[in-house]
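What follows is a single structure, written as C-alpha coordinates, with notes after it.
The other protein chains are all here in position, but one chain of the complex has been omitted.
Moving on to chain A:
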Amino acid sequence: MAAISTEQAGAWLADYAQVIGENAAMLTDLDRQTGDADHGSNMDRGMKAVAALDVSSFDSPGALLKKAGMTLVSNVGGASGPLYGTFFLRFAGALDDGPDDASGLLGALRAGLEGIEQRGKAERGDKTMIDALAPAVEAFETQSGAGTSAALTAAAKAAARGRDEATDLIARKGRASYLGERSKGKQDPGATSMTLLLESAARTLGSA
(Lines give C-alpha, C1' and ligand atoms only; values in the text may rest on other atoms or scores of the structure.)
Protein backbone atom coordinates (compact mmCIF):
# COMPACT_ATOMS: atom_id res chain seq x y z
CA MET A 1 0.00 0.00 0.00
CA ALA A 2 1.50 3.30 -1.08
CA ALA A 3 1.68 6.20 1.36
CA ILE A 4 -0.51 8.33 -0.91
CA SER A 5 -3.18 7.53 -3.51
CA THR A 6 -2.87 8.13 -7.24
CA GLU A 7 -5.59 10.79 -6.90
CA GLN A 8 -3.59 12.59 -4.18
CA ALA A 9 -0.47 12.51 -6.34
CA GLY A 10 -2.52 13.93 -9.21
CA ALA A 11 -3.94 16.65 -6.95
CA TRP A 12 -0.41 17.55 -5.78
CA LEU A 13 0.83 17.94 -9.36
CA ALA A 14 -2.25 19.94 -10.41
CA ASP A 15 -1.96 22.22 -7.39
CA TYR A 16 1.76 22.78 -7.98
CA ALA A 17 1.18 23.48 -11.68
CA GLN A 18 -1.36 26.14 -10.74
CA VAL A 19 0.87 27.71 -8.08
CA ILE A 20 3.83 27.77 -10.48
CA GLY A 21 1.64 29.45 -13.09
CA GLU A 22 0.59 32.10 -10.58
CA ASN A 23 4.17 32.67 -9.37
CA ALA A 24 6.07 32.32 -12.65
CA ALA A 25 6.69 36.06 -12.99
CA MET A 26 7.90 36.29 -9.38
CA LEU A 27 10.29 33.33 -9.85
CA THR A 28 11.65 34.78 -13.09
CA ASP A 29 12.15 38.12 -11.37
CA LEU A 30 14.16 36.50 -8.54
CA ASP A 31 16.23 34.71 -11.19
CA ARG A 32 16.78 37.99 -13.00
CA GLN A 33 18.56 39.34 -9.92
CA THR A 34 21.08 36.51 -9.54
CA GLY A 35 20.78 34.37 -12.65
CA ASP A 36 19.43 34.53 -16.14
CA ALA A 37 15.75 35.37 -15.79
CA ASP A 38 14.16 32.10 -16.85
CA HIS A 39 13.29 30.00 -13.77
CA GLY A 40 9.60 30.89 -13.72
CA SER A 41 8.99 30.47 -17.43
CA ASN A 42 10.92 27.17 -17.49
CA MET A 43 9.06 25.68 -14.51
CA ASP A 44 5.75 26.90 -15.93
CA ARG A 45 6.44 25.19 -19.27
CA GLY A 46 7.32 21.96 -17.47
CA MET A 47 4.43 21.93 -15.02
CA LYS A 48 1.93 22.74 -17.79
CA ALA A 49 3.16 19.59 -19.57
CA VAL A 50 2.83 17.64 -16.30
CA ALA A 51 -0.68 18.99 -15.70
CA ALA A 52 -1.69 17.72 -19.15
CA LEU A 53 -1.03 14.10 -18.07
CA ASP A 54 -4.18 11.97 -17.72
CA VAL A 55 -4.13 10.94 -14.05
CA SER A 56 -6.77 8.23 -14.60
CA SER A 57 -4.46 6.36 -16.97
CA PHE A 58 -1.96 5.60 -14.18
CA ASP A 59 -2.52 2.63 -11.88
CA SER A 60 -0.24 3.81 -9.05
CA PRO A 61 1.04 7.09 -7.59
CA GLY A 62 4.57 5.89 -8.31
CA ALA A 63 3.82 5.45 -12.01
CA LEU A 64 2.24 8.91 -12.23
CA LEU A 65 5.05 10.68 -10.37
CA LYS A 66 7.70 8.84 -12.40
CA LYS A 67 6.03 10.05 -15.59
CA ALA A 68 5.87 13.57 -14.12
CA GLY A 69 9.64 13.41 -13.47
CA MET A 70 10.37 12.27 -17.01
CA THR A 71 8.08 14.99 -18.36
CA LEU A 72 10.00 17.65 -16.46
CA VAL A 73 13.37 16.30 -17.65
CA SER A 74 12.11 16.34 -21.24
CA ASN A 75 10.45 19.75 -21.18
CA VAL A 76 12.23 22.11 -18.81
CA GLY A 77 15.94 22.12 -19.63
CA GLY A 78 18.29 24.33 -17.63
CA ALA A 79 19.21 23.11 -14.17
CA SER A 80 15.69 22.89 -12.81
CA GLY A 81 14.59 20.24 -15.35
CA PRO A 82 17.08 17.57 -14.29
CA LEU A 83 16.80 18.56 -10.61
CA TYR A 84 13.01 18.55 -10.25
CA GLY A 85 12.84 15.61 -12.68
CA THR A 86 15.28 13.63 -10.53
CA PHE A 87 13.35 14.61 -7.39
CA PHE A 88 10.08 13.15 -8.73
CA LEU A 89 11.78 10.05 -10.22
CA ARG A 90 13.49 9.18 -6.92
CA PHE A 91 10.42 10.14 -4.86
CA ALA A 92 8.30 7.82 -7.03
CA GLY A 93 10.79 4.98 -6.75
CA ALA A 94 10.89 5.09 -2.94
CA LEU A 95 7.20 5.70 -2.33
CA ASP A 96 6.12 2.12 -1.64
CA ASP A 97 8.66 1.36 1.07
CA GLY A 98 7.55 1.83 4.66
CA PRO A 99 5.27 0.24 7.23
CA ASP A 100 2.89 3.23 7.40
CA ASP A 101 1.99 6.36 5.41
CA ALA A 102 4.33 8.71 7.26
CA SER A 103 7.40 6.50 6.95
CA GLY A 104 6.56 5.84 3.29
CA LEU A 105 6.39 9.57 2.56
CA LEU A 106 9.53 10.24 4.60
CA GLY A 107 11.44 7.67 2.59
CA ALA A 108 10.19 9.24 -0.64
CA LEU A 109 11.11 12.79 0.41
CA ARG A 110 14.53 11.65 1.57
CA ALA A 111 15.14 9.80 -1.71
CA GLY A 112 14.14 12.94 -3.61
CA LEU A 113 16.57 15.04 -1.57
CA GLU A 114 19.42 12.56 -2.13
CA GLY A 115 18.68 12.55 -5.85
CA ILE A 116 18.95 16.35 -6.03
CA GLU A 117 22.17 16.34 -3.98
CA GLN A 118 23.74 13.78 -6.33
CA ARG A 119 22.55 15.34 -9.59
CA GLY A 120 23.43 18.87 -8.53
CA LYS A 121 26.60 17.94 -6.60
CA ALA A 122 25.41 20.44 -4.03
CA GLU A 123 24.89 20.38 -0.30
CA ARG A 124 23.13 22.37 2.37
CA GLY A 125 24.48 25.91 2.65
CA ASP A 126 25.28 26.29 -1.06
CA LYS A 127 22.20 28.53 -1.45
CA THR A 128 20.11 26.22 -3.60
CA MET A 129 16.77 24.40 -3.43
CA ILE A 130 18.46 21.99 -0.99
CA ASP A 131 18.37 24.74 1.65
CA ALA A 132 14.57 24.49 1.57
CA LEU A 133 14.22 20.73 1.03
CA ALA A 134 16.76 19.45 3.58
CA PRO A 135 15.22 21.19 6.62
CA ALA A 136 11.77 20.16 5.36
CA VAL A 137 12.75 16.49 5.35
CA GLU A 138 14.14 16.86 8.89
CA ALA A 139 10.98 18.58 10.12
CA PHE A 140 8.83 15.90 8.50
CA GLU A 141 10.82 13.20 10.30
CA THR A 142 10.50 14.94 13.67
CA GLN A 143 6.73 15.32 13.27
CA SER A 144 6.01 12.04 11.48
CA GLY A 145 4.52 10.46 14.64
CA ALA A 146 1.71 13.03 14.48
CA GLY A 147 0.43 11.85 11.07
CA THR A 148 1.24 12.92 7.54
CA SER A 149 -0.86 16.13 7.60
CA ALA A 150 0.97 17.55 10.61
CA ALA A 151 4.33 16.33 9.31
CA LEU A 152 3.78 17.92 5.87
CA THR A 153 2.68 21.20 7.44
CA ALA A 154 5.84 21.23 9.56
CA ALA A 155 7.89 20.40 6.48
CA ALA A 156 6.40 23.30 4.49
CA LYS A 157 7.11 25.74 7.35
CA ALA A 158 10.68 24.47 7.65
CA ALA A 159 11.16 24.87 3.90
CA ALA A 160 10.03 28.51 4.05
CA ARG A 161 12.39 29.13 6.97
CA GLY A 162 15.25 27.47 5.08
CA ARG A 163 14.50 29.55 1.99
CA ASP A 164 14.60 32.76 4.04
CA GLU A 165 17.79 31.80 5.88
CA ALA A 166 19.49 31.01 2.55
CA THR A 167 18.94 34.60 1.43
CA ASP A 168 21.90 35.73 3.53
CA LEU A 169 24.21 33.05 2.15
CA ILE A 170 26.74 33.44 -0.66
CA ALA A 171 25.81 31.15 -3.54
CA ARG A 172 28.30 28.36 -4.20
CA LYS A 173 26.37 26.40 -6.82
CA GLY A 174 24.37 27.30 -9.90
CA ARG A 175 24.42 30.48 -11.90
CA ALA A 176 24.13 32.74 -8.84
CA SER A 177 27.57 31.50 -7.74
CA TYR A 178 29.18 33.64 -10.46
CA LEU A 179 28.07 36.68 -8.46
CA GLY A 180 30.12 35.70 -5.43
CA GLU A 181 29.52 38.22 -2.60
CA ARG A 182 26.87 39.98 -4.66
CA SER A 183 24.52 36.99 -4.30
CA LYS A 184 24.25 37.76 -0.57
CA GLY A 185 20.88 39.20 0.37
CA LYS A 186 19.15 37.86 -2.74
CA GLN A 187 16.39 35.28 -2.32
CA ASP A 188 17.21 32.01 -4.11
CA PRO A 189 14.73 31.14 -6.90
CA GLY A 190 15.25 27.36 -6.54
CA ALA A 191 14.68 27.41 -2.78
CA THR A 192 11.56 29.47 -3.49
CA SER A 193 10.05 27.06 -6.03
CA MET A 194 10.96 24.13 -3.75
CA THR A 195 9.10 25.77 -0.85
CA LEU A 196 6.06 26.15 -3.12
CA LEU A 197 6.27 22.41 -3.90
CA LEU A 198 6.25 21.48 -0.19
CA GLU A 199 3.43 23.91 0.60
CA SER A 200 1.52 22.31 -2.24
CA ALA A 201 2.25 18.85 -0.78
CA ALA A 202 0.91 20.00 2.60
CA ARG A 203 -2.36 21.03 0.94
CA THR A 204 -2.85 17.82 -1.04
CA LEU A 205 -0.99 14.79 0.36
CA GLY A 206 -1.95 14.80 4.03
CA SER A 207 -4.10 12.25 5.82
CA ALA A 208 -4.83 12.04 9.53
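Convention: contacts are C-beta pairs under 8 Å (C-beta built on N, C-alpha and C of every residue); 3 or more make two chains touch, one makes a residue touch a chain; residues count from 1.
We adopt the following convention: contacts and distances are computed from a predicted model.
Participant: Tell me the UniProt name of the left-out chain, picking from "LuxR family two component transcriptional regulator", "nitrile hydratase", "ABC transporter permease" or "Dihydroxyacetone kinase subunit DhaK".
Facilitator: The chain we cannot see is, by its UniProt record, "Dihydroxyacetone kinase subunit DhaK".
Participant: Using the touch definition from the top, which of A:Val76, A:Ala92 or A:Leu133 touches the missing chain?
Facilitator: Counting the whole complex, the residue in contact with the absent chain is A:Val76.
Participant: Residues on chain A that touch the omitted chain in the whole complex?
Facilitator: So the residues of chain A touching the missing chain come out as 28, 32-38, 41-42, 45, 73-83, 119-120, 126, 172-175, 177-180, 182.
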